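For this depiction, one protein chain was excluded, whereas all remaining protein chains were kept in their positions.
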Amino acid sequence: MTLSEGKEILRDSSRLWWQNTKDFWRRFRKHPLAVLGLVILIIYILMAIFAPFIAPHDPNKQSISNRLLPPMAFEGGTSEYPLGTDYLGRDILSRIIYGSRVSLLVGVISIAISVFVGFVLGAIAGYYRGFFDTVLSRFSELLMAFPFLIFTIFVMAILGPGFWNLIVALTFKAWVEFFRLVRGEIMSEMTKEYIEAARALGRSSKEIITLEIVPNIFHSVLVLATLRMGYMIITEASLSFLGIGVPPRIPAWGTMVADGRDYILNAWWISTLPGLAIVILVLSINLFGEGLRDVLDPRLKKD
Amino acid sequence: MKKIKVLERILATIPLMLGVAILVFVFMRMLPGDPVDIMMGDSLATEAEMSMIRESMGLDEPFGSQLLSFLGGILKGDLGNSYMFNAPVKDVILRALPATIELALAAIVIALLLGVPIGILSAVKRNSWLDRITMGWAFLGISMPAFWLGLVLIILFGVNWGLLPTQGRLDHFVELKTITGIYTLDSILTGNLEAFKSSVRHLLLPGFTLGANLMAIVARVVRSSMIEVLEQDYVTLARAKGLVEWAVVTKHALRNALIPVITVVGLQVGVLLGGNMIVEQVFSWPGLGRLVVDAIYGRDYPLVQGAVMLYALTFVVANLIVDILYTNLNPKIEL
Amino acid sequence: MRFRYPVLLTTLVVILMVGLLVGGCGNSTEQTGADGKTLSIVIDSIPDRKAEADAIAGYLREIGVDAEVRVWEWNTLRESILAGERQVYTSDWGSATFDPYDLAVPKLKTDDRGNFSFYSNSEVDALLMQGSTGFTEEARYEAYVQAQQLIHEDAPWIFGYYKDSIEAASIKVQNWEPSMDTRINLHNVALTEGDTIVVGLRSDKILTLDPANYRDRETETVIRNIYDGLVTRTPDGEVVPELAKSWTNPEPTVYEFVLRDDVYFHNGQKMTADDVVFTFERIMAPDGIDGMPSPRLGLLGPLESVEKIDDYQVRFTLSESFPVFLQLLVHTQIVPKDYVEEVGAKGLAENPVGTGPYKYVSGRLDDQIVLERFDGYYGGSPDLKKSGKEPVKKVIFKNMPEPSTRVSALLAGEVHIIQMVPEDLAPRLEADPRVNVMTAEGTRVYGLEFNTAKEPFDDVRVRQAINYAVNWDEILTELYQGRAHRLSTAFLPSGFGYDPDLEPYSYNPEKAKELLREAGYRVND
Partner (left out) sequence: MLLDVKDLRVQFPSSRGLVKAVNGLTLSANKGEILGIVGESGSGKSMSLLSMLRLVPKPGEIVSGEINFNGDNLLKKSDREMRMLRGKDISMVFQDPMTTLNPVFPVGEQIREALRIHGLIKGERKWFFSDRKDRERERVLELMAEVGIPSPDLRYLEYPHQFSGGMQQRALIAIALAGEPQLLLADEPTTALDVTIQAQILELLNRINEEHGTTIILVTHDLGVAAEFTHRMVVMYAGLVLEQGPTRTLVEEPAHPYTQGLLNSIPRIEDRRKKIEAIPGTVPDLINMPPGCPFHQRCKYAKRECIGTELEMIEVDKGHQVRCILYT
């Protein structure tokens, strides 16, 4: 490990960024499914942001006289309510469009916080070890012993329904996985030569973490994050289904599926369609995550 | 040497369970709403009566002593009395537990029965149309929320085609003497064919709903580990020995490929336990999952504590079993 | 690590998106308050009536009231209502005697057992008392009409409706029709195919099998098939003899019954006057049920004493004339004296012994109760239509709280009779040839009660405004397919004292807004 080699390793990481992105895109394009996933994801995001302009009706506006209308394609359906109406005559299409906000927001924010918390604690525990690491690992083991859903139901019962309560309930358990991943990755990275190279060049441990280790393990964290986001969205929907997720006034897919439960005999679409929206979103995120995994981390590559 | 290591692992779970107990205890105390009020829902008890009951349940003692009595109780196996059923928590849980176990086992069996063969097939016939379809389905499997899949199955099988029962564990017109509480097992033990048929039919839809997610994961893991194993030298040796292809795949390759599957299934047990709360709710399956949800609402402290402790215990035990299974399946690794 | 920059790029995009989303969805929920305060209320509802509560909340939001719906399990809600914590909540009350005595009186008299709205109007109290104990029919009718007028003005409730009770039975079931008091009477029912009839009840558990220790319609259905009473009721509500052969009413406060001498209990013991006296004394005694008072005391009205004249004659004396007494008597079933003294109330509840057509076999209160035909049955009341066919051998009462489960079970042939078919599903059943759908005029009043003791519903203008704001006609035609009918107050047309000329509150959003503005609240213009 000569000095020149050390310098070479450090220089390598600052290649021109747009060349870097073009390279990433060229490899990513080779995964058609992953691209499809990304496209659907972008459609959902646009749908969520521009919901007020796209949605044909106000999601909460009731019109009791047009209640339980089937989707347009089925007889009895009208084009005014393309996907039909629910038991209060609210337009299902508009509610699905607005519902995407809750799911996307919950998915993204809860993952973002979990990654952040998991990262910081994981980095500290992984790099400095000692007392701090044992305490955190024991605590994370303790949290792991709880099945995810029961834990979130517990927290929601304490905090009561609410958007930010939901975020807290989800992140309270989700950060553990990222903590263990980051801690594990840091410990394995520490053994690699480029750490000694950086130390040999007089880098402080803080710099080493932020400049060297973090970028390298960021890949596997990002991959896990995308895959866990789907799980978060499903958990949020499950909680709303049980009636303890998002408060009823905000249109959320989980509550919509629950609303339709009493009407599965004569109005199957009330439950099925919002559920379908969840499946397609989570599917697209998983496909995108899978593609990301193949491109970013050949190590994690499954065939 | 191996025995001591196993003992160590078991002993290590004790502090973990203690931690879980304390965490559950603290959580329950943070729940808003006073259990006594809710419990007394029916009769118009006066304030004096309420406080008298609160004393009998030890709710007015300082937090610390409540915790100690609770932990002491666990050691003696007494988890206190459930408010909703005013019966010992132990009995209430034992009455509801077999249903949950039966459902979880059904889910695992369905997941493995479908997941493993699919995984093998798509590994052996890699990149064929079969592989793409199965992996596409597996992908869908992990993207579907259980409650939605459950409802769709009810709509299709229950309502439209009326093929499969969608509620409860047994047809009304069937009587079954319960021994263990696991209906399929009891019907075999008591030789009651009709009850067996009915209980299996009732297990199919909820079992598949709960197992779908696990099946997808198992299929993907089996496929990727089979692909890796099929490229190993010892598989070529097996072929060079003159073994017929399916023997090579099922005997030599599968045995090695299943090792990672065990760990995956073990980890998924936790998800399974959590998941069955939703499935039990959708299929009105009288198990522990549904009980816990109602108990949390009814602020039934002891019942929730008992149930969650049990969930955590099964989760930890499952991980332990996975480790033990892992070692004797893979001789290279000492526990 | 060659792709550091695209990775940082994606996280940047994510954060931007989150900001936009939070911003976007942020502004659509808060309403900016102009002059005066906005009336914000929480409507509490039981699961069955969530759709109705949501609809009402929708109407209120249209006129500017910030209404939110919260769904509760009934016991938890009831306890919170009685503690005075709630604002407005769904409530329903059934009458068994086709008389305001067990409907309007308990619901609207000050501090009476059913008065969840804490409504108190001394003038109304006096009129109700006069109504229930007046000497002549005309005087009682006049008093009730005036009471209705006042109640309507005070509007302690959002006055609602009564529903046709829709029940459905498989075509295999013969000689059965739903009765107005929604009790399912299987005394003379027969099956064209099979010998076991399964009934799907709307409850999630039967309270008990001791006929003196419950107040719940579904439990009464099961009990009235195990135990018989002195008198019973035909499907359209007329009182007819059962264990009693005949009765005379020598004075307004005295009734004398002649009992049948051919009646046996399920344990083979013969029924005599002693059992009848014991049954009533057990209910009247403060410690009659293993030391606890019987909740059915209220169903005996002003009964003072029951004496045995001879083995098959009994005399009932009341403290005041009470025309409704016979209707009440239908709800008391006779228990075997020696058996109960031997095993106590707990023993009776676990292994019931009665005189009814079916004897108890096995069951779990929160699952299903299995009964078997009692061969020694004396044949039941002569006035009930007989099927002339071989009676059913086995009866199973199964708890099926989920309406959609009950309907799909009936369609799948797993169940023969189901109770309380939801209005949305009725057309689906009517379309199915294998099923008969029958309706009987309901005897249950549905509405939403205000907590008149607490702000904001202590102000009568606000209560009236809410009544004007709700479009009940649309709810009843759409949500309940026209199978529910408006009520002006808490009096049933099938009951005594109903004033047909009193118009219910019309749907008049403008008047509602006017009243709210008067009361100082901001409304949508």
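The first chain written gets the first letter, and so on, giving A, B and C; residue counts start at 1 in each chain.
Everything that follows uses one rule, which is that a contact is a pair of C-beta atoms (placed from the backbone, for glycine too) under 8 Å apart; a residue touches a chain by one contact, two chains touch by 3 or more.
Just so it is clear, the model here is predicted, and its values are computed rather than measured.
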item: Chain not shown, its touching partners among those shown; value: B
item: Hidden partner chain, touching residue among B:Ile10, B:Ile179 or B:Leu237; value: B:Leu237
item: Among B:Asn81, B:Thr100, B:Asn256 or B:Ser284, residue touching the chain not depicted; value: B:Asn256
item: Touch residues of subunit B, complete complex, unshown partner; value: 231-234, 236-244, 252, 255-256, 329-332
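The rule we apply is simple: only the chains that are shown with their structure count from here on.
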item: Of all other chains, the one whose Cα centre sits farthest from subunit B; value: C
item: Subunit B-subunit C separation of Cα centroids, rounded to whole Å; value: 39
item: Inter-chain centre distance, subunit A versus subunit C - centres from mean C-alpha coordinates, in Å; value: 47
item: Residues of subunit B touching at least two other chains; value: 159, 297
item: Where subunit C touches two or more other chains, by residue; value: 402, 408
item: Touching residues on subunit A, where the partner in the complex is subunit B; value: 138, 141-142, 144-151, 153-155, 157-158, 160, 230, 234, 237-238, 241-242, 254, 257-258, 260-261, 264-265, 268, 271-272, 275-276, 278-279, 282-283, 286-287, 290, 302-303
item: Subunit C residues within the subunit A interface of the complex; value: 1-7, 9-11, 14-15, 17-18, 20-22, 24-25, 28-29, 51, 54-55, 58, 61, 68-69, 71, 402-404, 407-408, 422, 424-425, 427-428, 471, 474-475, 478-479
item: Complex interface listing, subunit B residues touching subunit C; value: 37-38, 40-42, 44, 158-159, 162, 165-167, 171-173, 175, 284, 297-298
